[in-house]
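A protein chain is absent from this complex, but the other protein chains hold their places.
Up next is subunit A:
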Amino acid sequence: MALDAYQKREFKQVGTRPNRPDGVDKVTGRAMYGADATAPGMLHAKVLRSPHAHARIVAIDTSAAEALPGVKAIVTAADFGVPEDAFLLDVQDHCMAREKALYDGHAVAAVAATSLAAAKAALNLIKVDYEVLPHVTDVDEAMKPGAPVVQAGRAFENVPAGMSENVTHHCEFGHGDLDAGFAKADHIIERSFRTAATHQGYIEPNACLASVTSDGRADLWVCTQGQFFYRTLCAAILGMEASQLRVTASEIGGGFGGKTMVYMEPVALALSKKAGRPVKLVLTRDEVFRATGPTVSSSMDVKIGMTKDGRITAAQARLRYSGGAFHCGTVDFGAQAAFAAYDLEAVQTLGWNAMTNRPKESAYRAPGAPLSIYAVESVVDELCQHFGLDPLAVRLKNAADKGTKSSYGPTFDQIGLKATLEAAKAHPHYAAPLGPNQGRGLSCGFWFNFGGNTCVSLSVNTDGTVGVTEGNPDIGGSRASISLMAAEELGIPYDKIRTIVADTSSLGYNDVTDGSRVTFAVGLATIKAARDAVQKMCSRAAKIWGIDEDAVEWVDGAAVPAGPNAGKFPPMTLAEIAAVSAETGGPICGHHEVNADGAGVSFGVHLCDIEVDPETGATKVLRYTVFQDAGKAVHPSYVEGQMQGGAVQGIGWALNEEYIYGADGKLQNPGFLDYRIPVASDLPMIDTVILEIPNPGHPYGVRGVGETGIVPPLAAISNAVSRAVGVRMTELPMSPPKLLKAIEAKG
């Protein structure tokens, strides 16, 4: 058995709900976020942004701005090189437009000045000569031949005839004979769907404090989901060696995938380098909407055939995603996830990405999956309505299970889908009565989960306490979960452990906090670092006792002599071993480095009841229950928090959130007033049911839980609304005007 394989055990601390270590700082206002840091001599920066959706930058004149008192540095694309690597060039171009402004809000210049007021005044003095170009913001329009070309020369090499060169990506997954499958169906439904781009909507705007010194060293304080990846990107763009740039992750005020990519951090570093002083750059909410984040927008066709007893015979999806003005591969995830919940004989998913004059897509919680699964689960629901079948029974009948060849290739190991569906079926929510204008909807959800590069260092202090040093910003309570796993493994109380998130100079490379990877992968590395320390402590005890180190075991936080020596010496606790470590060989630390796989896929099922006001088209969510397989819930409250938060983000996507572009290609709602995320009065309590089907790839059975929760709500809400109003809804969000129109069209 592999060392990191799951072994059944009775947990003493994992599964309890202790207070989070960052709690007091966060409830007293002491926690330091991106915008909360200052530095001696600090300048304030502002970014000048394109007012056009698509325009050639003919000339930029910064002379008047440079002459303004207090202005210390101005940068444009001319201050950066041109990276050879296509991905890096895209990242840099997104941070600062080169030759063309590709979307409304695209950065074209930036100023650092002694005050924010001076920086703002300087922006008004920068003269940009634009040649406005035709633009395209709709994915279907962008794919047509003759569409305005967002970036020339980036076309997918095998773009089919009849498609625009905006198409940068194509993918295909599936198996089986589609024609034969559809021929076996008693009924086939094919529908087209559209979803709007949404924003991660983190409450903390992107912020950083950059300091580059004249000897070439630099520090970056930034709210990020991945300080190591930010270092990689910033160092490459700035032409620095990684060792010279130390990136420290601040507390992060929400990310949800949106803080996995640099937006203005290289610009702040370039300004600091040029001015020779620290530079703070904090985006406004308007800038956050116009130039960071969003998800893909999509247009999709789904065709599913079913027998009258509810067996799916064939399924096909065609997905057209746009990740904005740059190449984007997110449609791969959508295509792979679309039919993952089903055990199918014939399935095919095709995907395309097309560039549009919108900001570059960033990951948002299970990127790509909510959209395709929304379309699939809508058609499955409509087929259930057609045959008068119970939607949970139909999903159980077709559910993927251990041994299923998945729709995207791999064969599933132990998965929790059927157990999750059974839990939903048995729950009182499913049988509760509904009133007039009310509907019940459900949907399955899926996410792959990720492991990745991970490095943990664990130090045993001489007073018997333990420090855990990890490299992943804590976005959902991971410091608590990591401490719990260390406590479990070492056999010492949770409150004897302090887990911190290290800067890039203090630990080896860690992948970004994404893919629901942290509790899984950092947890795994922590457990193994703890085992490494335990081995060393057993060895120290053996040395003290003068026995063979193989004859020492670790039991409940202490080394005990085992085998022929059992009972010969009293146990030595971690604290006792640590106290004399200087005499037995020096400090005791444990380490583990891994590129973790075995993350274990995750399934969830959401059940919701809604009521539609037929007069206004407004939808009220009445009851909502989330069922999800967590593998092992390390800290159940924080697992519930992920499930609830994901569900509510999905509810927002289903009902209200959308990027609205005008005919002029400008974003019309770049603020929280008009881009409406769910507020407390919109919602009921979000009930949660955690299932624990152990992940075979983790010593404690842990699966990632963060992302799956956003996947099912789109279809669950849409299915509920469609049933309530008697019209199949095929576009998100189902904002009141759109829903009212559908109700009125029905007559």
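Note that contacts are C-beta pairs under 8 Å (C-beta built on N, C-alpha and C of every residue); 3 or more make two chains touch, one makes a residue touch a chain; residues count from 1.
The definition used in the following text is that contacts and distances are computed from a predicted model.
Colleague: So one subunit is absent here. Using its UniProt record, which name fits best from "Fe-S cluster assembly ATPase SufC", "Fasciclin domain-containing protein", "(2Fe-2S)-binding protein" or "ABC transporter permease"?
Modeller: Options "Fe-S cluster assembly ATPase SufC", "Fasciclin domain-containing protein", "(2Fe-2S)-binding protein" or "ABC transporter permease" narrow down to "(2Fe-2S)-binding protein" for the missing chain.
Colleague: Looking at A:647, A:702, A:715 or A:732, which residue reaches the missing chain?
Modeller: The one listed residue touching the chain not shown is A:647.
Colleague: Of A:204, A:343 or A:629, which sits in contact with the chain we cannot see?
Modeller: Touches the omitted chain: A:204.
Colleague: Given that one chain is not shown, which residue among A:90, A:251, A:532 or A:692 touches it?
Modeller: A:251
Colleague: If the hidden chain were put back, which residues of subunit A would touch it?
Modeller: 17, 19-20, 22-33, 35-36, 117, 200-205, 251-256, 282, 284-285, 475-477, 637-638, 640-641, 644-645, 647-649, 671-673, 677-683, 685-686
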